[in-house]
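I'd like to ask some things about the structure below.
And then subunit A:
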Amino acid sequence: MNSVITLNHIHFSYGDQPVLHDISFSLTGGIITGIIGPNGSGKSTLLKLISAIYPPVSGTIEVAGKPLSHWPRRELSQQIAVVPQDTFVPFNYTVAEIIMMGRTPYLGMFGFEKKHDIEIALSIMETTHTLNLANRYFDQLSGGERQRVLIARALVQEPKILLLDEPTTHLDINHQWEIMELVTRLNQEQQITVLMVTHDLNLASFYCQHLVLIAKGEFITEGKPKDVIQYDHLKKAYGIRPVITQHPETGDPVILHAHPSNLNQKESIHDSHQGE
Partner candidate 1 sequence: MQTIQIASQSSLKLPYHRWLIWIIVLGLLLGLAIVFSISIGTISIAPMTTFKLVCSHYLGINTATNSLPEESIILFDIRIPRVLLAVLVGFALATAGVVYQTLLRNPLADPFVIGVSSGSALGAMVAMALRINQTLWGAWGIPLFAFIGGTSTVFIILLLARNHGHFQSQSLLLAGVIVNAFFSAMIMFISTVIDPGKIQTYMFWMIGHLETVSPSMLKACYVYVIIGWIILWINSRALNALSFGEETAKQLGIPIDHIKILIFIVASLVAGAVVSVSGIIGFVGLIVPHIVRSMVGSDHRILLPCSALGGALFLVVADTIARVIISPAELPVGVITALCGAPFFIYLLRSRYWKHF
Partner candidate 2 sequence: MTVMRKTFRNFPVFNVITLFIGVVILLSPLVAGAETLVTDEIGNRVQLSIYPPKRIISLAPNITEILYAIGAESQIVGVTDYCKYPPQAQKKEKVGSFITPNLEKIVYLKPDLVIISADSNMDSFYRQMERLHIKTYVINPDTIEKTLLTIQDLGKLTGHPKKASRLVKELQARITKVSKAVQNRNRPKVFFLWSEEPLISAGKATFTHDLIQYAGGINVAGNSSIKYPKYSLEEVIQANPDIVITASMDTSSSGLPLAKEWAKFTSIKAVSNHQIYAINPDFLARPGPTMISGLEILAKTIHPEAFRKK
């Protein structure tokens, strides 16, 4: 059940605007990988490239050993499912209808669901605790509830790989934890490979087994959280002087806020300051 995604020398621009430059890395199956980096680095764009929304300007992406261009969309959607940051739906769809749409890649020509489809949807709704939301209208849910529903829809696609785009932004801390616990459970119980874009470094550190750091469209580094979340890397990517400590329970790196030594000169960053 392990599926792997490989990016080789990916370049991408929106029109004339270059976004990603020579990105290469491999996604290991069965673990939670996080893509971190400042806003505008092209993290979300990476997800769009992997899910074949846009083709890269140059370079190749391989999914399960096959280049993306050889994947028919229908099959690709049975491998990879995307949970967007949020979704605006200007129509009166209910949660149940939205979740059932995750079965789209499996439905026949006329789109009529079979018993099997319903069973899958039902079990996933139980797993994601969205059963009680089924008859409610999507646009009337809270942020956390919406995320759960979108995750449920993605899971109904029975993907081997789950792509999450900023799943916890805009959520209260309790909902953040709730979502991440769910994702972790899915990864552990069902061996779903997870690739998550987030700008919350501590969250990434805590929940991901592998991190990829990207800044300004360039690959900086990748590795275990304790290898990536380091003073030099963060300074290079964000231009900050982080104070990094260890999580008392897991040992994962935790970034703490720190004042610059000279409050009135926020731009000046002294190399002499030691982070740890």
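The definition used in the following text is that a residue touches a chain if its C-beta (ideal position, glycine included) is under 8 Å from a C-beta of that chain, and two chains touch if they have at least 3 such contacts; residues count from 1.
As a selection rule, all candidates are chains of the complex that A comes from, given by their letters.
What you see is a predicted model, and the numbers here were worked out from it, not measured in a lab.
Peer 1: All of these sit in the same complex as subunit A, but only one touches it there. Which of 1 or 2 is it?
Peer 2: 1
Peer 1: Under the definition above, what is the set of subunit A residues touching candidate 1 in their complex?
Peer 2: So the residues of subunit A touching candidate 1 come out as 15, 48, 51-53, 73-78, 80-82, 84, 87-94, 96-97, 100-102, 104-105, 107, 109-113, 118, 121-122, 131, 134-135, 137, 139, 157.
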